[in-house]
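Apart from one protein chain that is not included, each protein chain of the complex appears where it belongs.
Moving on, here comes subunit A:
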Amino acid sequence: MAEDLNWAIGGEAGDGIDSTGKIFAQALSRAGRHVFTSKDFASRIRGGYTAYKIRTSVEQVQSVVDRLDILVALTQRTIDENLDELHEGSAIIYDGERSWDAEIPDEMTAVDVPLKSLAEEAGGAIMRNIVALGAACKITGFDVEYLDEALEKRFGGKGSKIVENNKEAARAGQEYVEENYDLSHLGYDVETTDNDYVLLNGNEAVGMGALAAGCRFYAGYPITPATSIMEYLTGRIEDYGGHVVQAEDELSAINMALGAARGGARSMTATSGAGIDLMTETFGLVAQSETPLVIADVQRSGPSTGMPTKQEQGDLNMALYGGHGEVPRFVVAPTSITECFWKTVEAFNLAEKYQTPVFLVSDLAMSVTEQTFPPEAFDMDEVEIDRGKLVDEDEADEWLDAQGHFRAHAVTEDGVSPRAIPGTTDAAHMSTGLEHDELGRRTEEEDERVQQVDKRNRKVETAREQEDWDYREFGDPDADNLVISWGSNEGALVEALDYLEADGIDVRVISVPYIFPRPDLTEEIEAADETIVVECNANGQFADVIEHDVLTRVKRINKYTGVRFKADELADDITEKLTEEVPA
């Protein structure tokens, strides 16, 4: 197991928790260390408990654990909230000059640093978190110069004075600890490497994937936690001749995206929670009019407004079944931040190859978590673009009927019709949400209805055969114990394998990135003695579809506290579940 360091800063929203955490994460990444971050935030602008946690190691880390080594506590609540995770070797950095009387348990090392006054000396009280970072550097033996790079990146745009002040603040924190404490007994010494890593979160990876895939139009309405996809694309998509519209609501957003797609652009919208409900009517239109469109749903805790800043994987049934009538669709669910990139690229290709809506289902934990990767994990040379049956003028000619009308919804063997975009000579046609004939014109003829329904469904069948609806596999492929997961649980599961192995428990992990179509797991489940499905929801929506596919009962591990799985916790859950009776 990796030698980890777990650091956190906590305080009230508005205390600059997020940016402080990001700066430290970037410094660690610059020092060639792997980083995995997690955030705890409330649905308010100021006030309310907020925390940013970093787990860092020289080896790849992909989950959170129940341990905190260094805690920067800006409020008493920070200490109270994290008591369970603190241990005898933990150091707590706090400001004794502040009005609250810190109650720090005796067994932990209290490091009282006058954060505010040192920050004021360096140029402003606002930099007190940077003083704390300097202090953390001293405690962990981490070279403060790496922090300089991160500060330059963060504040470079605000002028050299700001950058210098921040560097000074960091050094003030470092020196204060050096002069006043001897913390060598804690034994922290953070190793650095020459590796160059990139640090990004799931939503940034989705946005980057969209740009790599040629997405040129994005319309969305701000909603936590999907908004950062829109924020990422804004300011970057223009470099490629594209545009982002902040629409007046989600209904508008998906319809704008649909319009752009009809115009021939690779187009996308993203939302979460209530927003996906609002988009559902048009989702049916996208399918019925056979428009290629990528719709990202970054899941959060529901139903209704639920817990909008908390983790959940509760929208699987919505993605699978949402919409009236029977709607052919693809549902792709990335299992990691790199997969957020690659599956987004794939979603655009699937959408155009099969002229269908593609749900890209991510979740809050993945969307806000930053993680380090070697840049090759996002190797752009590997990106392939497949626009499917997009026809030019000459090809369109082959699809004209006897009267010279373009058969935009031609009944074909593979279910995919030719697609002509405006400007293609003689291929003008209409598409509609009404049932239609091959020309796209309304029909209620029984034969035509059946032909069109079958045609649209046949696209899914063709895709089943032509595409790789594979899964990712970890652990011991021959183990009797099988654990199945989808979405962002993969990282914690993979790390749980280490804990389980240490206890002598062999587990095969299957992580499924495709919800529909999805791989048939019959053989895998039949080969196992025990099958457990792990997901962040109360009712086991993925377990339900697995049971339906395989016609056998599975065990379930469900977490719906609003917090993602932790590796060590998951290992305990699996151990316990393995001894439990199979449900009748």
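By our rule, contacts are C-beta pairs under 8 Å (C-beta built on N, C-alpha and C of every residue); 3 or more make two chains touch, one makes a residue touch a chain; residues count from 1.
Here is the rule we use: contacts and distances are computed from a predicted model.
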item: Chain left out of the displayed complex - its UniProt protein name, from "Anaerobic glycerol-3-phosphate dehydrogenase subunit C", "2-oxoacid ferredoxin oxidoreductase", "YeeE/YedE family protein" or "Hydrogenase"; value: "2-oxoacid ferredoxin oxidoreductase"
item: Touching residue (missing chain; options A:R262, A:R300 or A:K389); value: A:R262
item: Hidden-chain contact residue, picked from the options A:F24, A:F217, A:F359 or A:F542; value: A:F217
item: Of A:T424, A:Q452, A:N489 or A:Q541, the one touching the omitted chain in the full complex; value: A:T424
item: Missing-chain contacts mapped onto subunit A; value: 29-30, 196-200, 204, 208, 211-214, 216-217, 219, 236, 238, 240-243, 245, 247-249, 251-253, 255-267, 281-282, 285, 289, 375, 378, 380-381, 383-385, 387, 403, 421-434, 441-442
